[in-house]
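Note that this complex is displayed minus one protein chain, with the remaining chains in position.
Let's turn to subunit A:
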Amino acid sequence: MVRDSKLSSAYSEYLNGRNERWRRMPKGIAFKFDAVVAPIEPVCTRVITTKNGHVLNHSYPAVDQDQHCYQHPQEFLLSQCEYKPSLSIRLEKSEVVTWSETQDAQCSVMHHIHVKDNVEVTLVHHVDIDSGLRVLNIHVGEGAKLKHLVMLKSCADSYAYMYDRVRVMGSGVYQQTHVAYIDGFLRRNIQTELVSEFAQGVIHGCVHAVNQSHFNDHIDIYHQDKNTKSCQKIQSFVDDQASYDLFSAVIMDNPAQGSSSYQRLDHVLLSEDANAFSKPALEVSIDDVKCSHGATIGWLDEQQIMYMNARGLSKEAAVKFYTEAKVRQSLGHLPIKYQDELNQWLQNKVSEDVV
């Protein structure tokens, strides 16, 4: 894909000079969510295919094709232009929904997912993002449960920004499990707000970054009411000259008494030139809460590799076996069917890269 010179220079500027602008970007200025108008007529189907915000399976004529902002993400952020949603998905009964989403134009799109009260939905979500800005607003109703299984691919030489904003109402559960294959430049924000009592937010992720990619990942969980629970477990593998910066924060403010959170961020470096940065943060301004957090970054243990070699596995096979096992461990909370699907997807992407 041919890139405009501005984009290419920004990309190389980042790679060469480790420009800190993206990292320092204040949380509040990103988007004017309050200005967003009500979602347009919803899409209700079990299989959805979208490209650059357009619905490709045409049985749902609800999407206006002119609702894109064709702007570079950084320009968009700076100009704070007026923004309209492009796709709205309303999930009103307990079911499994598959959504394949592709974005390869330098446009900005916004999606809304609304999970009705007291329904349990599994959303299998393929995201193939190459360029532009993508915003996803998720609303999980009272007593509802959304299992969001994300297979995220950021293409080589891509330059994209993703923003997921999740609001979980009373006793609702949002459980995201993502496997991400990163080969480009991607900035992602996942902002989860546990709005009412007994709401739960769970983010499990497994990230494999390769080549010269850079993944700038921000996961923020806001406990906004009492007795809310959150859990974050991220396992990453950073290979080649890739870098992965993970900023994870749990924010507990009045009246979040009785809430609990758990953060665990583990990074494994697979090459000498790979690097990872991890910042598990707790911003707690009240008493009577339970929080724990931890992070590790390290090389693949040579003794472990030697042990596997001594049992007949080659070095490459040992590394592959080890990473697969860790991915499986990260997906252990899912039903076997989905464990297999997500694991297979990630391994296929890694194999394609090796080939």
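Here, contacts are C-beta pairs under 8 Å (C-beta built on N, C-alpha and C of every residue); 3 or more make two chains touch, one makes a residue touch a chain; residues count from 1.
We adopt the following convention: contacts and distances are computed from a predicted model.
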item	value
Undepicted complex member, UniProt protein name, chosen from "Fe-S cluster assembly ATPase SufC", "ATP-dependent transcriptional regulator", "ATP synthase subunit a" or "ABC-2 type transport system permease protein"	"Fe-S cluster assembly ATPase SufC"
Residue among A:253, A:301 or A:340 that touches the chain left out of view	A:301
Residue among A:99, A:222, A:237 or A:322 touching the omitted chain	A:322
Missing-chain contacts mapped onto subunit A	301-304, 306-315, 317, 321-322, 325-326, 328-329
